[in-house]
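Just one protein chain is left out here, and the rest sit where they should.
Chain lettering (A and B) follows the sequence in which the chains are written, and residue indices restart at 1 in each chain.
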Amino acid sequence: MAYIPIADQTDEMHDPQSFITKYIWSQDHKVIAIQYGGIAILVGLLALVLSVLMRLQLGFPDTFAFIDPADYYQYVTMHGMIMVVYLLTALFLGGFGNYLIPLQIGARDMVFPFLNMLSVWVYLLSVIILIASFFITGGPAGSGWTLYPPQAITEGTPGSDGGIILMLASLAVFIVAFTMGGLNYVTTVLQARTRGMTMMRMPLSVWGIFVATILGLFAFPALFVSAVMMFFDKMLGTSFFMPAMVSLGETLEHTGGSPVLFQHLFWFFGHPEVYIVALPAFGLVSDILSCHARKNIFGYRMMVWAIIAIGGLSFIVWAHHMYVSGMNPYFGFFFAFTTLIIAVPTAIKVYNWVLTLWEGNIRLTVPMLFACGFIFTFIHGGLTGIFLGNVTVDLPLSDTYFVIAHFHMVMGVSPVLVLFAALYHWYPKVTGKMFNVTLGKIHFWATFFGTYAIYLPMHYLGIMGLPRRYYTMGTTDFLPDSAQTLNANITLAAIWVALFQLIFVYNMITSLWKGKKADPNPWEATSLEWQTPDNPPCHGNWGAELPTVHRWAYEYSVPGVKADFVPQNMPAEDVETIDGTPYKGHDG
Amino acid sequence: MAFVVALVFLVIFSVGFHFWSPWWLTDIASNWGSIDNTILITFWVTGFVFVVLNGFMAYCIYKYRYDKNRKAVYEPENHKLEIWLTVFTAIGVAAMLAPGLVVWADFVTVPEDAHEVEVVGQQWKWSYRYPGADGVMGTAGNEYVSASNPLGVNPDDPFAQDDIVVEAKEMHLPLNEPVHILMRSKDVLHDYAVAQFRVKMDMVPGTVTYIWLEPTVAGRYDILCEEFCGLGHFVMRGTVVVEEREDYDAWLATQTTFAQTQAVAAGNAQAGQGTYAVCAACHGQNGEGNVALNSPKIAGQEDWYIRQQIEYYKLGARGTHPDDIYGAQMAPMAAILVNDQAINNVTAYIDTLPDVNAPETVIGNLAVGADLYQGKCSVCHGKEGQGRWGVHAPRLAGMTDWYLVRQLQNFKQGVRGTHPEDQLGYQMTHMVSALADDEAINDVVAYINTLQ
Partner (left out) sequence: MSFLKSIFDKPWDYQGEDPGLTGTEIAEGLHPKRIALRMFLAVVFVVFMLFIVAYYIRMDLEDWRPMPEPTLLWINTLLLFFCSIVMQWTRGAARLSEQNKVKWGMVVAGAFTMAFIYGQVSAWEELNNAGYFLASNPANSFFYLLTGLHGLHILGGLWVWTRSTFKVWSGTEVKAIRLSVELCAAYWHFLLLVWLVLFALLSYT
């Protein structure tokens, strides 16, 4: 059988010629990663502004005349959709996936660079379509990010004319972009690893991104299917999801459709989506923790298995979002059971992170602060998930602030803290410059405390029964006035957190010019991306010859070795041992 | 070391917050104490894990802080430890799950002696139906819904005739009797939730969902919609009154059956003409309204709306608030209409009056008003201000503008819409919160004047 070298293939490498091919129509995975990241962060900042507007209304109802109920629900919807899909999914997979996969597995680029370039531009198109919905009559979709029919496409919901159509179109385009990128990531991981890079020698970042991408490839079709069917219901008058109904006094033409069917499809996408975001975060944070604790990640194999197990299980738990949806209540038994099973591999991951710190030699750098902060918020968010996953406990809590607090803790704050950790951690590699450490620390403290001040009290409002998606609560017989005071304080904390994100933006941008030139391997890390001949890596990543991998990515503090880390590509004969004997690995 | 302090602080703060927080479960008013128990079990197990894990992390970060003369311990894995941790976690998880599943089995099994009540959701109000004397709930469906049969009860079903139809904000339940609550929706998804009952369920158009419970504490509780149902989601509220059996029976006896709601004959305009003479004194011969007498234009207004407001005046739901001076003048007039037939006759006559647009008197910023109107009001009152029976929203376009201003102010100040019998006005009391001041009210009314 003939063999062809994949990782080193050069026939598809288009060396950039001009500014345009270098930075705009670039096929270099690193440039594409930055494009993905830049777009995602910009649109994420927009979603952040929307959340502040939303919080203003909730904290101080009757005060801001320019936020009417329609606006409010549109902010809610766009905030949710942008954060989940257009920021987190795109930044973790399109941004970090693109940057780290080829560098960490020792490839020159993705295996399909042209497809990769198309992916980012199609992603930009989806963002433009989404943003365009702000400028049409009726405004963007206001149906909540879950887009439940019938309300998403009937008259009583803001943005149910043009807004929802643009939303569905944008999602479909996004799915196309994601599929193009995803096929690339999976194939690259499978086929373009350099010599010596076995699957089990890959850093956990690559594992997380790899499994998340597979989840995405098989989960996004469910969103696509439900979007297509809803589009038909809206535009062509079919009744896939639309039952016989009387909308605002008018009997509609639809008959017999099943709104619950939409929910099943949506959550068949929606739950894996949580892990599409979480698994890359798990992977990145594992690498960051290990590196800054100067210790191998504890239980690497367990971590890999847990990633795979969580990924697999995530496809059979979706209906825990639907305990009170009116589906057959007997499903509750099954889905509560599967959901709580997921708690076990997830808990193992947490234990292993903490056990990585145990007996480590911890450098509390800025990325490490964010990573440890993540462990705290993830423990918190993970534990509250056990409330909502357990069908009975979910009954009083579903559709209250408890749910909001839970998923923001576990899917908002936690992945975002990892994003910050990762952005700070790889900033010197991506830009070749060091960020401002003081500003980074200020950013951490403000964000860490601020977000906790937002979400801890929210759980208690939810336990009391404060419903979500209420434009204004007014008076009820069961909520004390203090609940509103608390809500106002939550808003203040939210504004605080939002303002301090400006420091992050400022730091990231000005350090490009003002930052000190960074050491090629400032954190003394072992994985391949830190061993590139150029910093930042140039086109083709590795110069003349691909690196050869000799060991796994967590060779920190090996007994008998002088340095406290051994890079993956360092030949054994080059490793300096304390007693001068040849290096054979930790136990030979 | 700041981070270690911060971690310890946050753990202590969280625990402290829990103990000092005045915010916790509401006092339970149903049999579902077992649900509270599952919450508490989960809370204490997870709370313990939270403190231990974070405490351990803080300890590690403190104990193993960086020291360039020390090396971390190289330990790729510890299989034994990992297996123990897995086993312990699995046991902890099972301990939380098992009671949950037991209680859920109770929840899905409705006791045989439970009596049935139906709750119907629509954008953005609740209605209720009781099975009536025969104890059997008639069939119903959205295909039967019309202005005179708003709940969509099947008119041909013999069991449906004695069903009691409650088109009101308030439902009643007898104390200490298990109730099987059946749920339907006329339009989109809703969710029937009463915080003190603990249980809730979505209402899905096209199917009937259910919950069951046994109210254990008498009182009035708020019903909230907890599944997003469109623009007016937050105004969709109701009340459930839990009371002793006798009081419940007495209340039920005052309600009308489905057959009765269908039996009222259509209004007779000629018969109504005579009665209208009294109205004409203030509202004008042609129902055009009279600003000097504070009487709004009624010609061209939707008949169901006029009928409903007359009923409210008769009930005292309008015109009884001490600050409602002008409403107080109307209240005795409404009493002249002795029964439903009389009301129907006079509204039928009003329907025949020529509809001439009322003169414009309010001045405001049209651009601001347009924005306010289309964002807040149009979804119920219509883009053209034409009104919609389906959501009980009256016509606004071409009606007397000074009256609109006054009513908006009344809603805002709680003069109107706050009476418990005013089943629909409460929605407006929430909606007007979006109109910040008199200027905004003038703006929106000035804009309504342009919709003719």
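Convention: a contact is a pair of C-beta atoms (placed from the backbone, for glycine too) under 8 Å apart; a residue touches a chain by one contact, two chains touch by 3 or more.
These numbers come from a predicted model, not from an experiment.
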| item | value |
| --- | --- |
| Residue, one of A:Y99, A:F224, A:Y427 or A:Y471, that touches the chain absent here | A:F224 |
| Given A:V304, A:L340, A:M473 or A:A518, the one touching the chain that is not displayed | A:V304 |
| Hidden partner chain, touching residue among A:W25, A:W121, A:F134 or A:F232 | A:F232 |
| Residue of A:I20, A:V49, A:M200 or A:L512 in touch with the missing chain, whole complex considered | A:M200 |
| For chain A, residues in touch with the removed chain | 1-8, 105, 111-112, 179, 182-184, 186-188, 190-201, 217-218, 221-222, 224-225, 228-229, 232, 236-240, 253, 255-258, 261, 264-265, 268, 296, 300-301, 304-305, 308, 546, 548-552, 554-555, 572, 583-587 |
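Here, only the chains that are shown with their structure count from here on.
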| item | value |
| --- | --- |
| Partner chain A, residues of chain B touching it in the complex | 3, 6-7, 10, 14, 17-18, 21-26, 32, 34-35, 38-39, 42-43, 46, 49-50, 53-54, 56-57, 60-61, 64-67, 70-78, 81-82, 85-86, 89-90, 93-94, 96-97, 99-101, 103-105, 107-108, 122-124, 141-143, 145, 147, 152, 183, 185-189, 191, 193, 195-196, 198-207, 209, 220-222, 224-234, 237, 371-372, 375-376, 379-380, 388-391, 429-431, 433-436, 440 |
| Residues of chain A that touch chain B when the two form their complex | 61-63, 65, 68-71, 73, 142-144, 148-151, 154-158, 243-251, 256-260, 293-296, 298-302, 324-326, 329-330, 332-333, 336-337, 340-341, 343-344, 347-348, 350-352, 354-355, 357-364, 369, 372, 375-376, 379-380, 383-384, 386-387, 390-393, 395-400, 445, 448-449, 452, 456-457, 460-461, 463-465, 467-474, 476-478, 480, 482-483, 486, 554, 556-559, 564, 586 |
